[in-house]
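Of the protein chains in this complex, all but one are displayed in their positions.
For subunit A:
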């Protein structure tokens, strides 16, 4: 761990001598988690609670001829068996997706992906519910499956969505960004053009805790209480109201402790709706908890972008333009979670961290017989794909020009004085000092020495008698610009819900506070860091500030946690609320001290009389005064509360410079990540310890995607990544000890200058690992994941398509 260049620790102490505000503070939430006292959805246990399970399709594409549930219904412990036909009668067989498409809750006409929900059983215990699934007889008529996205638009391709009126093909949309004509002009005159096809394979966020819910409908009060694994409890409440026709004030969504989300727990899954139906039908609380295979096969996948990139440059390596066409595989239903106006998310931030005039992208999305999803796994709305594309293309250009990839990047990086910078596709980057971050990463890595070691090793390998098992050394770089904190209401909404977030701060009479948030932590430490934000502004110790979240009856409306938006949006709301408290406290302090507001000055946690510091009031004293009989000026209400809705003016644009060093066994294709250096700049760090933990986790994600993770399909549409035996996640053995660095470039528009960071490492690291492997192999491109078999094939000059089991 290197020393930070700019310390972000608040130096001030409370009047009691406690540390305040920003800095390395141990987490409040750990006290329960290390004792096994967390409270996750599957820990919820209500009187009379029933259990449930879902019967799923064995086929990728098949017509449902009949379903016989009689034997299941006769099971002594079964309370209800539900089919699509029964849901049709309730008008619940289909539900809207976050992309304005519809998805079957239980299949009625046909199944469209393997693992799709077909029938639902409620029973006294989970073992019996799963027994009963075996007793349901479904007669299927198999249909040819669309598996390869590249053939989804063939004229003879089977039509997957024949449920949609007038559907004659499998195209979902075409979408473009940038100036096509200007881009074509640049390309037609460029000295160097490099083209490359690359696949960002389908992967899955695979949180350790799967998705689940406990639905409890009180038939007397008509109130539905829903404990569920959701990253966006308020949005879920609104959608349940719309889907189930229940009045919104009668729905309470409780998101308790969540065992990781990573974008997997944003949308609404059929299982959630089914648990509500189960509770309506049986009159008892109903729990639904999916198993791992169900999670991998039916909940939101990530990526699956087939990209054709072209980069134009001068012979000296000045980048002139970037052009890309994407074929996006969305599965059988368009269930992508993204702002309405952005069908391909924020992919068009693909120009990256470099200064060039022209760029254009076209994204074509198609249906295939696979599970739905796309935006998940810390992608910041497709920025993972955008960063992968640009960082691969820049590296391909360096390969063609035989130029050092660090030198090429340095030559083209945006300069600090160019910010705020308007990108060729319309993003206004807020701030950045890119060359400084890259230099810092190169310094930590000892970049020149690494290249010298690599050159020496390559020279030795060509000597007669050289050991053929000597590892091939590769060095990969990635420089990324993120765009997080969605977002301005004017441009960004999800299903019509603008992406502003509420926040309420109440300071109690004794000077202890509660902060109520609309966002929902899934391990990112909000209970600690949001208390630190308030502490930073008003000087109460973080331990005196309780963070309340995840209960829609007790928190203000907002859109939840994903896209690294908590700090940019809710963090801003919390800071603004705290500032309002501070301002009001000044008025109350003036009344209590019988002076004018202008006579008061602030030192951390206290308003005092200018020139007489002994005359002052702490926030705690002011809180008591605010609730007392103290006479306040005309128009000033008592109490010390603030309620804020924060509508961000722009996203925040954190950035980072990553360097990966790998050793590849040329005889087995095994890749070992020797070192990984990550320099992140997310502005000032509220809690450096927590930021580092976020980065560590994201780096493991990136290593996993680059080397291990893929969900491939066979020609019949069988999911070949449906368990942890096949879908491989990095363990402690694959991960190196991460080496982190930091620079600090505040966001000028954020109230306390901070930017999001949670997804940066997942976004930034895959291209660094891939670039390192390809640098070791000395080939321009092959697709991840670089499993030993894939790497060995690439070394033989016969790379495979990673998304298909059979070429």
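Everything below uses one rule, namely that a contact is a pair of C-beta atoms (placed from the backbone, for glycine too) under 8 Å apart; a residue touches a chain by one contact, two chains touch by 3 or more; residues count from 1.
Following the convention adopted for this analysis, contacts and distances are computed from a predicted model.
In the listed set "Electron transfer flavoprotein subunit beta", "Light-independent protochlorophyllide reductase subunit N", "Cytochrome ubiquinol oxidase subunit I" or "Carbon monoxide dehydrogenase small chain", the entry agreeing with the UniProt name of the missing subunit chain is "Carbon monoxide dehydrogenase small chain". When the omitted chain is restored, the residue from A:525, A:616, A:717 or A:741 that touches it is A:525.
Note that of A:117, A:196, A:257 or A:742, the residue touching the chain absent from this view is A:257. Considering the whole complex, the residue from A:700, A:777 or A:794 that touches the absent chain is A:700. Which of A:59, A:479, A:738 or A:786 touches the hidden chain is settled by the complete complex: it is A:738.
Interface residues of subunit A facing the missing partner chain: 26-27, 29-40, 42-43, 45, 125, 127, 206-210, 257-262, 291-293, 522-525, 689-690, 692-701, 723-725, 729, 731-733, 735, 737-738.
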